[in-house]
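Complex shown without one protein chain; remaining protein chains in place.
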Amino acid sequence: MGLDPFFWFMDLAGVFVFGISGAIAAERKAMDVYGSFTLAIVTALGGGMIRDVLLGRTPAAAFGDPLYLGIASLGGLSALVFSGQLSRLHFSLRYMDALGLGIFTVLGTTISLDQGISLPGAILLGILSGTGGGMLRDVLSQEVPLVLQKEIYAVAALVGAGLNGGLLALGVSVNVSAGVGAGVIFLLRILSLRFDWHLPRAGK
Amino acid sequence: MGLDPFFWFMDLAGVFVFGISGAIAAERKAMDVYGSFTLAIVTALGGGMIRDVLLGRTPAAAFGDPLYLGIASLGGLSALVFSGQLSRLHFSLRYMDALGLGIFTVLGTTISLDQGISLPGAILLGILSGTGGGMLRDVLSQEVPLVLQKEIYAVAALVGAGLNGGLLALGVSVNVSAGVGAGVIFLLRILSLRFDWHLPRAGK
Partner (left out) sequence: MGLDPFFWFMDLAGVFVFGISGAIAAERKAMDVYGSFTLAIVTALGGGMIRDVLLGRTPAAAFGDPLYLGIASLGGLSALVFSGQLSRLHFSLRYMDALGLGIFTVLGTTISLDQGISLPGAILLGILSGTGGGMLRDVLSQEVPLVLQKEIYAVAALVGAGLNGGLLALGVSVNVSAGVGAGVIFLLRILSLRFDWHLPRAGK
């Protein structure tokens, strides 16, 4: 893959925050320490595995480099150690999820474009890899997936992925367009939570 | 792949009806417009992605051709626009699901045979790609998957996939055998719903 270390760093950052979000979700369900690590790892590595499998980049990156597993575990561990502080942050799970969503969406889009996928396909794959880890987390812990709840979620991923792709097409550097895309996704999610932005319901 | 445009058209038709079924499921759960689109797209493209990934046909077809995403969205949009009419059709979700099941089962079986998979393996893969999108839809919207409920479902897919494979082995043309297989699956599902056909329960 022709992408530079910035993306490898972003991938690990996404793994870390999704790892935290998985462990927080486990704690809310009163799971044991190992259930927390399991959910942390599945959440952290799930989106990237979905991305790599759908693109045919196998074996998936998470198996090639032990750092992925280490960082996912570190995320889970951090959530356990700082669980008191995190629970005072009321929206902690959703903040971490918003960060991970931004990072993995942009990463999935950029890697797909790098592999010659068309822009709409790359945006779709970005959204799937951004939302995939969180969906696995929510399904395994028997919650309605965040992606299907009322505040804007996939639409944030769509806007960020489109922005990322559009800036690239305009000649903006790949690091800047990725950073802008991920930042916009994070902001849209946070704002939608704070101001209760949501789209109209179907059938109304 | 050596299959002709008829199968490409069938694939898109399956994507369209599964897209409708996803949006109907979302509406029943009072999801917002974007949740509806998300569920429409996951349902519509999930079965084909499972098929392509299990066969190693990556990147999955849905990423190569933007039409897939467009047609899935169109299915979701149709369900939103015509939701009044659809809700008067009492079984609308199950009708759309039955159509998609027929199409994707036959398509999965035929593509697998075309790639040199043995007949039992091709039938299994057909059933998985036919039922995969609907399973994702039901799991994400926290319903018991249709495939596991009492009316015949996977058995309909099995009969249709077997018929498709058997007719091919008898020298019937690939388009005819696919059409017959998909039609039989659709009919078996509809009849099982109308007449409440079901298999005996386990352990009785």
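In order of appearance the chains are A and B, and numbering begins at 1 in each one.
Methods note: a contact is a pair of C-beta atoms (placed from the backbone, for glycine too) under 8 Å apart; a residue touches a chain by one contact, two chains touch by 3 or more.
What you see is a predicted model, and the numbers here were worked out from it, not measured in a lab.
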Option from B:54, B:93, B:106 or B:161 whose C-beta touches the chain left out: B:54
Option touching the unshown chain, where A:16, A:37 or A:153 are the choices: A:37
Residue of B:125, B:167 or B:182 touching the missing chain in the full complex: B:125
Residue of A:83, A:118, A:149 or A:175 touching the missing chain in the full complex: A:83
Where the missing chain touches subunit B, by residue: 53-56, 112, 115, 117-122, 124-125, 131, 135, 139, 142, 144-145, 147-150, 152-155, 198-203
Residue numbers in subunit A that touch the chain omitted from display: 23, 26-27, 29-39, 41, 45, 49, 53, 56, 58-60, 62-66, 69-70, 79-80, 83-84, 87, 139-142
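By our rule, only the chains that are shown with their structure count from here on.
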Approximate Å spacing (C-alpha centroids) for the pair subunit A, subunit B: 28
